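Input: a single structure, listed below in structure tokens.
One protein chain omitted, others in place.
Per-chain numbering from 1; labels A and B assigned in written order.
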Amino acid sequence: MTGWLLLMATGLLATIAVALWRIARGPERADRMMSAQLIGTGGIAIILLLAVAGEDWAMLDVAIVLALLAAVSIIAFAKSVRRVGTGDPEDDDHHD
Amino acid sequence: MSLAFNTLLSLIIVAVAAAAILGRQAFMAVVFFIAYGLLIALAWLRLEATNVALAEAAIGAGLTGILLLVAWTRLRALEAPAPSPPHRLLQVLAGAGAGAVTLGLLAAISQLPAVPGLQRDVAEHLPVTGTDNPVTAVLLNFRTWDTLLETLVLLAALVGAWTLTRDEDWPGRAGRRHRVLPDGVLAQFGRVLPPVALVVGAYLVWVGGYQPGGAFQGGTVLAAAWIVAVMTGHLPAPRVDDRWMRMAVLIGPTFFLLVGLAGLVVGAFLYIPPGFAKPVLMAIEATLAVAIAATLAMLVFGAPEQGESS
Partner (left out) sequence: MIDGLTILLTALGLGFFAVGSLGLVRFPDTASRLHALTKADNLGLGLVALGVALQAPGVVEVIKLVLVWALALFSAGVAAQLIGRVAARRP
């Protein structure tokens, strides 16, 4: 079981590595941030597998923190689309 | 299988680190930095350092990433010109210095005593420290001095950030007012996320007494709760002369110093008598968490800027 889980984790690591290419390639900033999002989700999955493999269930807290802060990072990114950085990307009436 | 995972992870980490530093575009470098933080957190988990992994995920990948994104946005708004690349000689010297440090670290690590190192000593003296988490015991009891200084460094960083304010903007609201569609996605996010973050943050501070967690990790998550509430327009950014905010920022270092001075009376600076260790440590953790949350959030909000008339 441990071996299998680590095999899955290694596979996930490989899929994360693929996403890294997209960070470099772009071409949009949204593409780059999306790849970071993928790495975050993949990282959470890896942590879940490691928690079982290592029988260290305290690792789940790391996964929760990752999920939370990935969400906040997306908000910070969404804010960065406007010049001023305080608007709402859905707000079509105000263009800064 | 374990070796395969570790090797792949190490290779990816080095690749991401190189990409973050060598990239020409600032935004790409920021995203690579966030990815780097996530991968380092995974590396810490592989090294069985869950406490550090928690801190890395929260502060390294999470909060610093947010800080960099906000800073990037501001730099672009200011239309700051890209700095000219450093002199070739400086680049060579820096590269040589980095290489020397790496070799030195490798040499030092290869000479580390085999497990368990100091683990036995810590475990032996754990009962008198007032906590069951050996990392917390080291941070807040055996090496309290270091943690106290870290707290003061954080405070100094905030003050340093504030000194960048122009005279005419001081004192005012930190950063700018955020405007958000009241029924939009961002606003909805800001209604759901902060309560969850608050609970998780409080939980992390509490649980640090006997399993991975603690003031730094919990405080960072609490800071994230406040940051989300402000960025989604549900709370106004605080004024830099706001009394409550300043009290929150100062309560951590102040209480810590008081504990240290009280220790002087009983024995030595920062001496924590075993009988009182548990409540004192919990009090330090709680006040530290509040201070870290306030300080980190204020750092992300930034210095007061022009155009804020409140």
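In this section, a contact is a pair of C-beta atoms (placed from the backbone, for glycine too) under 8 Å apart; a residue touches a chain by one contact, two chains touch by 3 or more.
Keep in mind that what you see is a predicted model, and the values were worked out from it rather than measured.
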Where the missing chain touches subunit A, by residue: 1, 4-5, 8, 11-12, 15-16, 18-19, 21-22, 28-31, 33-35, 37-38, 41-42, 44-45, 48-49, 51-52, 57, 60-61, 63-64, 67-68, 70-71, 74-75, 77-78, 81, 89-90
Positions on subunit B where the hidden chain makes contact: 185-186, 188-189, 192-193, 196
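Operating definition for what follows: only the chains that are shown with their structure count from here on.
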Subunit A and subunit B: spacing of chain centres that average the CA atoms, whole Å: 19
Residues on subunit A engaged by subunit B in the complex (per definition of touch): 2-3, 6-7, 9-10, 13-14, 16-17, 20, 23-24, 26, 29, 32-33, 35-36, 39-40, 43, 46-47, 50, 54, 56, 58-59, 61-62, 64-66, 68-73, 75-80, 83-91, 94
Complex interface listing, subunit B residues touching subunit A: 1-2, 4-5, 8-9, 12, 15-16, 19, 23, 27-28, 31-32, 34-35, 38-39, 41-42, 45-46, 48, 50, 53-54, 57-58, 61-63, 65-66, 69-70, 72-74, 76-77, 175-181, 184-186, 189, 193, 196-197, 200, 204, 207, 211-213, 217, 221, 224, 227-228, 231-233
